[in-house]
Structures are given as structure tokens and as C-alpha cells.
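Removed: one protein chain of the complex. Kept in place: all other protein chains.
Then we have subunit A:
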Amino acid sequence: MSTVALDTSASTPVSKRHAVRELLGGDKPYGIFIALIALVIFFSLKSDVFLSSANFANIGRQTTLVTIMAVGMTFVIISAEIDLSVASILKLSGVSAALFMSEFANNWVLGALVGLTVGALLGLANGLLVTKLGIPSFLVTLGMLGIAKGLAFVVTDTAPVLVDNTTFWAVFYEGSIAGIPVPILWSIMALVLGGLLLHFSTFGRKVYATGGNSTAASYSGINTARIKICCFVLTGVLAAMASLIFAAQGHASRPDFADGLELDVIAAVILGGTSLFGGRGTIVGTLIGSLIIGVLNNGLVLIGVSSSWQIAVKGLIIILAVALSKRK
């Protein structure tokens, strides 16, 4: 056979349309950044107070909880799982910290540690149930949503638990360094550490591979179950971190707070370009996604849209974002 060895192997050149699509929906979240700018311009035109440094500091503070939890959620979703229980983990770890400080020792470090430990344990439970029993994370975390929320009501007898510790207030909400309020610094810290972990550590590479193709990852010697468990623990810890900030803000932990917050968190991550099917996503994208959620929450109030409508609008945005990402 005199068949010349055909070179069918040169890779397909990246077409122009493809390039545009990569730009809008690819790993680099330019499209979503443009959407954020558009929203800012829209609200600036509609409301006089929107475009002010005071309001922007407001947005930053209000977005803190969502941003911090969205960092953890980014890991979970890239590993091709989901965590619906973040808002309930926030409730239970928050009230645990507050109860510890009011009942046992009014020490802000120990209180914070108790909260973070509870968050980590709840995340660990999620991760073990998903990987060891093979239950889909959607169901495990849906169950955990109920369990943690119910327990938060049980241990507090449905009443808010006061936090009477000025250092705690200062460290997690009221203080500021170089004019920047601490809640914003905490979220910057979560973003930077999360970004380092996801994009520059070996662990991050394993998370992408686990979500991208878990069989190929385990054939490459990666313990995919352990990676997924770590992602759930990280999300639990960050939800607990958010609960401390909330407790410092209100000088109390409330079991009735944060209902439905998982919607904002998941929306922020998906808007940021993270694929619900796993294997793709960035921390920068998640930051922009949570800023969009923050700007929407703030702007819709300023132009007089009712909070009921806001919830519906955010649900719509999640579906739109996923629909757009599926069209590739």
C-alpha cells in the first residue's frame, strides 16, 4: 500500500467565531465583566445615589457573605459537585460560635474556632456521604440543608443568640485597616487564598482534573474522593467564616437568617463562568459574579424594585447564565 502517511493531525485553526465565543463564555470572564459594567452604568443613570463611594462601600459590605461562600462553592462546582447546604451551615456554625461565647468562654478566638470547626465538620459529613456512599451531592446537601437548619433552631430555641464581645465585633465587622472595612478585607483574603489554591497549587490541578474527567484523574493516580471531600470541607469552613462576619455585624447570631442565600452564592459562581458540569471555572470569574449579585441586590433596591421581585430576578439570572454556557 503506497498510502502516504496522511497528516490529518494538524489541529483545527481557531476560527474567528470560536474566538468570540471563547471571549464571551470561555475561561476568561470578559463577557461577564462587560455585563457588570453595563449594570453599573444602568443603575447610575436610574439612581442618583448609586454612583457614590459610600454606596460602593455598602455594596462591598453586603457582598462579603456571598463572595466568601462563593469562593468555596467554586471549588465544589469545578469538582463537578454542588453544595446546597451553605446557608444552613452558616446558620449552625454561627449560632454554635455565639452559644459557645455566651455560655462557656467569652473569648473571640475560641468562639471563632468553634464556628469554623462546626463548618468544617458539616462539610466533611457532606463530602463523606457523597464519596463513600455514592449519593449524589444534590441529595446529600439538600438533606444537610434541612438538618443543619433544623439543628440551628433546636440549639437556640429559635431565638437570636447575642454576641457581647467588642474584639469579636471589631475583628470581623466593625474595624478597618487603612480605611478599608474588615469585612471587605476578609473577602479579599478568601479570594486571594482561594485563587492561590485553585490556580497555583497542585491541589487546584487535581480539582480541575477530578471535575473534568474523574476516571482519567484516578487513572493518573489522583484520589478523586479525597479531593471532593476537601472541596466540601473548604466550603463548610468558608460558610462558617461568613457566619462570623454576620454575627459581628448584628452583634448576634440568628438561626432565621440567610434563608435562600445559597441561591445568591450558586448564581455568583455560575455567572462567573464556572461550568456546572465540572472542570472549568476561575476565582476572578466568581468575584465578578458575586459583584453582579451585589450590584443587583443594591441597585434593585435603589430604583425601587421590591425584594420579592429581586428573588425572582436572581432565579431567572441563574437559568439564563446556564443556558448561555450550554450553547457552546
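Quick note on the criterion: a residue touches a chain if its C-beta (ideal position, glycine included) is under 8 Å from a C-beta of that chain, and two chains touch if they have at least 3 such contacts; residues count from 1.
Keep this in mind: contacts and distances are computed from a predicted model.
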The hidden chain: which UniProt name fits, "Cell division protein FtsX", "Sugar ABC transporter ATP-binding protein", "Anti-sigma regulatory factor" or "PaaI family thioesterase"?
-> "Sugar ABC transporter ATP-binding protein"
From the listed residues A:S102, A:N223, A:Q249 or A:Q310, report the one that touches the chain absent from this view.
-> A:N223
Taking the full complex into account, find the residue in A:K206, A:R254 or A:K314 that is in contact with the omitted chain.
-> A:K206
If you put the missing chain back, which residues of subunit A would it touch?
-> 1, 3, 5-12, 14, 196, 200-206, 208-209, 212-213, 215-223, 279-280
